[in-house]
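With one protein chain withheld, the remaining protein chains of the complex are depicted in position.
Our next item is chain A:
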Amino acid sequence: MSRVGRWVSEHVVMVIALLVLCYMFLPIFFVVLMSFNAPTSRLNYEFQAFTWDNWLNPCAPAGMCESVVKSIEIGFLATVFATILGTLVAFALVRHRFRGRAGTSLLIFLPMATPEVVMGSSLLALFTTAGLAGTLGFWSILVAHIMFCLSFVVVTVKARLAGLDSRFEQAAMDLYANEWQTFWRVTFPLVFPGILAAALLAFSLSFDDFIVTNFNHGNTITFPMFVWGANQRGIPPQVNVIGTVMFAIALLLVLSGGVLQRRRER
């Protein structure tokens, strides 16, 4: 009994950790599992039989791959614009003292704090008021995505920049680097991990945004819109193939980042 008791007390943290991990990964496991399902009906809710078909014909459901491409296009552009603008805002907020700086810092948080569904519907009202109701589509989605990604980029880059010791830049200036060289040789490389993290966050926010997009997409179908639409009739298992691929890419990015970091430290 005492040996068992000791074993439990020594491993209780590990056991809890494993349970929490299971809690987190079980849903992802199901995403992967259902991508190999051969559903007998239109409903892909129960695992019936194993098949490679979904992986061999990922674009079989009409319009799905087009929607994935659309989402990637929007996600890519939104990421580029939000990252550039947000990084500039973060630099201004951390590195410069100006009137309204504290106010700006606060206002940047507002889009994050606003309920997304209200944000989406109000944005539709804004577009309609501006007389753009008939033109909703790719561009209105992009504008909306840049808008809500911006706050996350600013907050992420700001955190990294605030933690950056200004002595590195002073050392660079002391070593004959002018302002431009100091920025590109020292500041940017040191802030880059923050910018990269912000960009990845922006892309993932844009790629799977449903709520805001739902109000402002016009006739353009993004991947989340496709899944939502397909759900009316039964979701094809190929959706899980896309989900699994996205997950695998994200995992690969994280792992290669870790390997790179470790190699650099060696």
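In this text, a residue touches a chain if its C-beta (ideal position, glycine included) is under 8 Å from a C-beta of that chain, and two chains touch if they have at least 3 such contacts; residues count from 1.
Everything that follows uses one rule, which is that contacts and distances are computed from a predicted model.
> Which name from "Xanthine dehydrogenase family protein subunit M", "Succinate--CoA ligase [ADP-forming] subunit beta", "2-ketoisovalerate ferredoxin oxidoreductase" or "Spermidine/putrescine import ATP-binding protein PotA" does UniProt give the chain that's left off?
"Spermidine/putrescine import ATP-binding protein PotA"
> Considering the whole complex, which of A:Ala172, A:Leu201, A:Ala230 or A:Met246 touches the chain not shown?
Among A:Ala172, A:Leu201, A:Ala230 or A:Met246, only A:Ala172 touches the chain that is not shown.
> Where the complex has a chain not shown, which of A:Ala60, A:Leu190, A:Ile211 or A:Val245 is the residue touching it?
From the options A:Ala60, A:Leu190, A:Ile211 or A:Val245, the contact with the absent chain belongs to A:Leu190.
> Since one chain isn't shown, list which residues of chain A touch it in the complete complex.
Those residues of chain A that touch the unshown chain are 165, 167-168, 170-178, 181, 185-186, 189-190, 264-265.
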